[in-house]
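Removed from the display is one protein chain of the complex; every other protein chain stays in position.
Moving on to chain A:
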Amino acid sequence: MAEEKTPNSRPIIDVRGVWKRFGSAEVLKGIDLQIKKSEVTCIIGPSGSGKSTLLRCIAFLEEYSEGEIYIEGELLGFSLENGGRRRVSDAEVDRVRRNVGFVFQQFNLWPHMSALENVAMPLKLSRGMPREEAARRARAMLEKVGLGHRTQAYPSQLSGGQQQRVGIARALAMEPHIMLFDEPTSALDPELVGEVLQVMRDLASEGMTMAVVTHEMGFAAQVADTVMFIDHGIIAASGSPNEVFRENQNSRLRQFLQNYFERNVFWQGSEGAAAP
């Protein structure tokens, strides 16, 4: 895994002063963040605070209105020329984000293809990989997420947790340097959340660089190197899980965490136990 030539090498993701507007609505208001190799960053925050928008800007699924986003040192989506910026071609966008994988809340599998085809098709189409090799790689990826026995199943024949694991395998097959997850377990029945989080834990321990928008505070507390709290389009708090969950006294953050704990309390005892 380790191929670090320079210690303290440049961040994989470097977001500088990014603003995003939808018409007159300002959704991101000057976001700065860096994600370094092998780091896990969890992004938390209230609904509508701009978490998805931020992640989608980093993937260039959304054009940011202002600022700069660098992926492994390359400016994403635009070229800077005499003071202004110009949108580059789709092919150029693809080139810069070729090492970025994205996992969606709604899985977004292609329903007319089997699990195997979902993973193999992009390898054939965008990497020009021969059919046999693509199928072999796809099978290996599905095995990695515990679905070696369901390669021929169509998405509609799989549970939500299994579908999301196919989604993860599909992104992993492209050998990304960073994986972005937008609420990967929010569409799942509670008993299926664990299997997806386990796959993500394994990835993190293998050294995958990850940015995860999540409402799973337990996961963030255990796995994240950095937790960021986004509120009204700005990063209102950021730091280690301990700093953010226990030390930081930002009132909006405390309120947010308080709401979370109250929602997840399931036993009214002296301890006031909370779900993970």
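Methods note: a contact is a pair of C-beta atoms (placed from the backbone, for glycine too) under 8 Å apart; a residue touches a chain by one contact, two chains touch by 3 or more; residues count from 1.
As a convention for this text, contacts and distances are computed from a predicted model.
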item	value
Candidate names "4Fe-4S ferredoxin", "PadR family transcriptional regulator", "Polar amino acid transport system permease protein" or "Fumarate reductase subunit C"; UniProt protein name, chain not shown	"Polar amino acid transport system permease protein"
Chain not shown: contacting residue from A:Asn108, A:Ser159 or A:Gln222	A:Asn108
Chain not shown: contacting residue from A:Arg98, A:Arg136, A:His215 or A:Arg252	A:Arg98
Residue among A:Ile13, A:Leu28, A:Ile43 or A:Ala59 touching the omitted chain	A:Ala59
Absent chain, residues of chain A that touch it	59, 61, 90-91, 94, 97-98, 100-102, 104, 106, 108-113, 121-122, 125-127, 154, 156-157, 167, 170-171, 174
